[in-house]
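In this view, the complex is presented without one of its protein chains, the others remaining in place.
Chains: A and B, in written order; residue numbering restarts at 1 for each.
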Amino acid sequence: MAAPIDLHEVTEREREERFRTRWRVKACASTACQSAGAGQTIKAIEDAVEAEDMMLEVQVIPTGCMGLCSAGPLVRVLRRGGDKAMYQKVTPETGIKILKSHVLDEETLPEHEIDTEIPFFSSQERVVLANGGVINPDRIESYVAHGGYLALEKALKTMKPKHVLEEIRTSGLRGRGGAGYPTASKWSLLAAAPGETKYIVANGDEGDPGAYMDRTIMEDDPHRLLEGIALAAYATGANQAYIYVRAEYPRAIERLDRAIRVARRNRLLGRKILDTKFDLSVEVRIGAGAFVCGEETALLASIEGRRGIPRLRPPYPTEKGLWGEPTMINNVETLANIAPIINNGGEWFASLGTPKSTGTKVFALAGDITHTGLIEVPMGTKLRDIVEDIGGGVPDGKGFKAAQTGGPSGGCIPAKFLDTPVDYDSLRELGSIMGSGGLIIMNEEVRMPDVAKYFMEFSMDESCGKCTPCRAGTVQMHNLLQRITDGDGTKQDIRDLEHLCSVVRDASLCGLGQAAPNPVMSTLQYFRSEYSALLREEVAHG
Amino acid sequence: MTRARIATAWLGGCSGCHMSLLDMDEWLFELAQVADIVYSPIADVKIFPEDVDATLVEGAIANEDNLELALEIRAKSRLVISFGDCAVTGNVTAMRNPLGDPQQILQSVYVDAPDRDGQIPVEPGIVPPLLPQVLPVHKAIRVDAFLPGCPPPADRIQAALEALLEGALPPNRGEAIRFG
Partner (left out) sequence: MVDRRQTVAVTFDGVDAEGVVGESVLECARRNGVTIPSLCFLEGLSVWGGCRICVVEVAEDHRLRPACATQVVPDMEIKIETPRLRAYRKSILELLFAEGNHVCAVCVSNGKCELQDMAVHCGMDHVRYDYRSPLREIDASHPKYVFDPNRCILCTRCVRVCDEIEGAHVWDVSYRGEQALLVTEMNKPWGESLSCTWCGKCVAVCPTGSLAYQGRAIGEMEHDPVMIKRLAVARSRNEWLYPEESK
């Protein structure tokens, strides 16, 4: 058995490497920038570095997401011990230009530069995404150099499992998958569960339309997730973990697989981790594209190789989960918060956000908004600050109409509630949910019944078909919404729609069905006149 | 005492419900003493009259004639009762719905299936065009009460009429609403 990694030595080596060259060019290589052409840009810059014989002067580092995805590909240029600049929409030609002008002639290119003092960057609070745009996700050394695995080392060597759990309890961390269940309570259930065999599952089956928080964590900071899993396993007494990733995330799967191999080689996973008595095996399990597999009991069925459908609870997974053994399912973003909490203490984490919703939350900002991308803000940030400052407002001089949170399980929040703090409880009061972090902004031209129909179609397509209200009720709700948006609806149709909302919400088996009416209910609550305006004129006898 | 004005109509159905109506036998005489049957396939009346108290509608809405008559019935009746499973659910009449486009169904029934001389009957003004989907009556007009059954047994029809004559809606609990 090889010796475990020496975190401090690696950090030292990395520091030397960092200062080896005068210039570092960090190019975002995450999925959003890739789809904007980052691959070619990075290659062009690397080729130019070689052609200009600048290898001793410049190192080109592919990194994870820098956040402002709408401006990709993004490139940062950093001078040793000095200034830095960020460039947007960097084509291969622009990349070469930046290299020649900024690096060779030391003249920045203002026409391509982004001001990193704008609120999009300055108003964020990056905990989970701290390494985004900083580290090279493919190199464990890069993660280690930024404090990686120090929390695991600290926990294994200086803390008892119950102290780790206590720290999480102090932090007030709540599940980032949507429902906001206190993480420490879940952990204690698993820790208290009898038996030798316990499982931990990281839920990376992110399925909300437009949401990619978990994908980014898995792709851009895989070791942070592994470290979180290891800490959770240590605190709860589990020795086997699975990361459930949807098949639509091939890069995440590849990166995680590699990260697991490398971590094992460095004795950060596997047997006798860091020469302690703690063993943990982690494996990736791939979903098959069903939204409902984000529901924990369906997810477990899928991991076991069965049809991915929910089952009745109780028993809860922490009593009877994978193959009948106690199992705990945590969302990927939840687990990504663990290492920082152990490093900085639960009290530090609790000081972020609000007393009941501590820490930060990552959102995928999308829709009719100037800056779309991935943002991280303290819990309790006002919706207005996210939309107007960080997001830069609604473009083209149009007015803001609504923000949709929580995807197909969430609701639409109208302009009059823009000053609501974004936290679990405030959003719930408004008839929406935090959800996993999808945040879609809609301008004044959007017809809200169309939005409701869109999400209902999603829920209808993704219903597993097990329980009647969700299987058949979503179909009928979609049918009614279709008729209403076609201008053929009647007042009776709206009454039937509202009644079905209650039936499906109250009588469905799992969270997918129970939450499916939310987009309809919230739009009926706040934008009812838009529905009424679409109704056809009813003839007297009709 | 004014006599009640009752109508019955026959849309897309097999007329079995009307046969069951006739099965009320001698009670029909009692009915005749307190009510007029102002329109019915078993009474030779060509125009649906005004000011009807209650109309029992047999059959589903399958073609344009059915739809037109249903609208007229609704406009001229205080109460409309879906009479029998075809009116209530579409039933056998609606069994073509899963097959989709009625033109293709006509093609396979009248052209492809016969051994020879197949043709789709086209007689504007006489043969009514089929609607894309067969509808239960309440999907085309407002319906006040439902009397399921294929056909509804005579005693259920009698109970419904007795209720109507007393100004009440037909019973809608228990066996009174059994389909099939």
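Just so it is clear, contacts are C-beta pairs under 8 Å (C-beta built on N, C-alpha and C of every residue); 3 or more make two chains touch, one makes a residue touch a chain.
Everything numeric in this text was worked out from a predicted model, so none of it was measured.
Engineer: Using the touch definition from the top, which of A:Ala415, A:Ala507 or A:Leu535 touches the missing chain?
Structural biologist: Hidden-chain contact among the options goes to A:Ala507.
Engineer: Given that one chain is not shown, which residue among A:Ile243, A:Met328, A:Val422 or A:Cys467 touches it?
Structural biologist: Answer from the full complex: A:Cys467 touches the omitted chain.
Engineer: Using the touch definition up top, pick the residue from A:Gln88, A:Asn443 or A:Asn479 that touches the left-out chain.
Structural biologist: A:Asn479
Engineer: Which subunit B residues touch the hidden chain?
Structural biologist: Listed in rising order, the touching residues are 82, 85, 88-92, 94-95, 97-100, 133, 136, 138-139, 143, 146, 148, 150, 172-175, 177-180.
Engineer: For review purposes, identify every residue of subunit A that touches the missing chain, sorted by number.
Structural biologist: So the residues of subunit A touching the missing chain come out as 290, 292, 307, 309, 311-312, 460-469, 471-476, 479, 496, 499-500, 502-503, 506-509.
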